[in-house]
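I have a structure I would like to understand better, so I am pasting it below and will then ask my questions one at a time.
Only one protein chain is missing from this complex, and each of the others stays in its spot.
By written order: A and B. Residues from 1 in each chain.
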Amino acid sequence: MTTASIPLPRPASAIGRVPTWPLPLAVIVFAYAGIPLFASDYLYDAILAPFLALSLAAVGLNILTGYAGQVSLGSAAFMAVGAYAAYNFNLRVEGLPLLASIVFAGLIASAVGVVFGLPSLRLKGFYLAVSTLAAQFFVQWTLTKFSWFSNYNPSGVIDAPALNVFGYVFEGPHGRYLFSLSVVVALTVFAARLVKTQTGRNFIAVRDNETAARISGVPVLHTKLLAFAISSFIIGVAGVLWAFAYLRTVEPHGFNLDRSFQILFIIIIGGLATIRGAFFGAALIVVLPLVLSRAGTFLFGSYFDSGVLDMSQRILVGALIIVFLIAEPDGLAALGNRIARRLRLKSPTN
Amino acid sequence: MESFDFPFFIEVLVGGLLSGIMYSLVAIGFVLIYKTSGVLNFAQGALLLFAALTFVSLLERGVPFWITFAVTLAIMAVIGILIERTVLRPLVNKPPITLFVATLGLAYVLEGGAQLLWGTQVHGLDLGIDDVPYVVGGVFISTFDLFAAAVAASIVLLLTIVFRYTRIGLAFRAVADDQFAALAIGLKLPVIWAAVWIAAGFVALVAGLLWGARLGVQFSLSLVVLKALPVLVLGGFDSILGAIVGGLLIGASEKLAEVYLGPFFGGGIESWFAYVFALAILLIRPSGLFGQRLVERT
Partner (left out) sequence: MGLVSTNVAEWGGAKSAARARQILTLRGVTLSFGGVTAISDIDLDVAEGEIRAIIGPNGAGKSSLINVISGVYRPDRGTIAIGDTVFADVPGSRVARLGIARTYQNLALFKGLTVLENVETGRAATVSSTFIEQVIGIGRARREEADTRARSEAVIDALHLTSVRDRLVGTLPYGVQKRVELARALVSEPRLLLLDEPMAGMTAGEKQEMAGFVLAARDRFNASIVLIEHDIGVVMGLSDRIAVLDYGRKIADGTPDAVRADQRVIDAYLGVAHDDDIIEESNA
């Protein structure tokens, strides 16, 4: 912990100093202008749509768990709250624009998040982690039990509304992609700014040393609840994207405990307390089963059915988590940094 | 209130207490590992599934009961040692939450592995106990539940004897009290950890058989872990007594709530009731049921 480090040859630049915006900007430009040049419907619907929704959820969870240090096992519940709230605002409030429905849905998720975040004021560590499971089960139960939430639809599965923003309808795989992308970019920029403000520093201070934070004047209780609120807002909106732009139906079963774990795994594989890690992790988690399925079919033929695929995927994801925790606890983001540094050291121009 | 059916109340209560013991049995597996290595082992449910699935699959292939039991136990021991070697040892001295997530990953590996190995179909498991209800003073009590309770009680007794009166038990308690001191006096932590994982594997096997006989041996068996977590929150992660009392409390309150409060909510509240109950108690009494524990500690 307090081991003295060998001074690096160049001043070890902190993340904040060097201008960090050109690279993300390039990525955003590529996402808007580059990807549509070659993307197929399959890429949009089966890969990019879940990738964007899960990335956003992971950005949200990272604020709570990575930055503020409060472990949550109930992320999928807040996605569900967001999805159902947006659906009901859209259904029940005449003339409410879709974007407003989404913002209100985020606020509802936020409020639910604060309620389930209250135990964090007294509980820590495992006790808190277990208590967030209460959110998971309670929300899932509520949404299945009270059919008002699904507008008394007998199957509990309801069609998502069209993505209409001020009269323009985002249709088709490409349209839905642009919609998701825009929401994700907006909230990610927000999150990236947030973690560099005093509020963001307060999150990390509470995570790293709660007592010292309190004595230094960080409003600890307020900071924790704020982390729950902001995180749940973002995760709630991710739930809207998941339901409206990816599945195009709203159903409670997709927001189960496995989904919560999946989002937790994404931020661990991607790298805790990094924004870009959420995207790296989500990419891996989304692409992994597809690669596994291709590879399995190629190697084992028809023996590799969907059951076997499910199981091998489970094993692989679990093993990946363990490997990352042991070998690269700071996740893909740190791995990326190391590779970049090595490349830079090798290239003579720099 | 005049229509309050007292015998029925007792029946629900006893049923709840008996199923609470089944929760305790799962929770004890957690406590064993938590006490010695400070890990909340989320994979305990997966271990249970693995044990039950292995057991029932061997049994179905015509292997006699006791041989099956011994073989499964041996397999669980090997798995326990493997886990200690490959997962926990490299992560020693990491923050507790890292270890917790590692066991989450482990749960995935074990669940996937068990089903890849033995298939995903549901197996029935008959332990040869007729489920004829006893009638005591007009109250029906399930024979199977009584049997399960008796088994659970024996296990607790066995663990207590082992840990109180044997060398390994002494070492176990030394490690639980103070890892560094235990190291300093020359106790071999890996040996103790392996022993504890084997013990946890044994508890998982017994719990897996009892739960498997009741629910059928299938994937959802690993979800009993979710029933044990509120028990642990209530009783404390490091107390066997807490696991028992917590299990009884949760089992009883859950059944009573389902019967008497459930109708007001449209039923099915047992999926979350235990959590809300445990949290409510914890918010009123942050030190949990068994005083000394600091909730702040992670």
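Observations on the model:
Just so it is clear, contacts are C-beta pairs under 8 Å (C-beta built on N, C-alpha and C of every residue); 3 or more make two chains touch, one makes a residue touch a chain.
Owing to the predicted nature of the structure, the values given are computational and were not obtained by experimental measurement.
Contacts of the undisplayed chain with visible chains (whole complex): A. Of the listed positions A:40, A:151 or A:216, the one in contact with the omitted chain in the full complex is A:216. The residue from A:21, A:42, A:148 or A:190 that touches the chain not shown here is A:190. Of the options A:88, A:142 or A:202, the residue whose C-beta touches the omitted chain is A:202. Hidden from this view is one chain, which touches chain A at 1-2, 4-5, 11-14, 16-17, 190, 193-194, 197-199, 201-202, 204-205, 207-209, 211-221, 226, 230, 273.
Everything below uses one rule, namely that only the chains that are shown with their structure count from here on.
In terms of their C-alpha centroids, the spacing between chain A and chain B amounts to 32 Å.
Here chain A touches chain B in the complex through residues 71, 119, 122-127, 129-131, 133-134, 137-138, 140-141, 145-146, 257, 261, 264-265, 268, 307-308, 310-322, 325-326, 329, going by the rule given at the top.
Across the complex, chain A is touched by residues 40, 86-87, 90-91, 94, 96-98, 100-102, 104-113, 115-116, 120, 226, 229-230, 232-233, 237, 265-269, 271-272, 275-276, 278-279, 282-283, 286, 295-298 of chain B.
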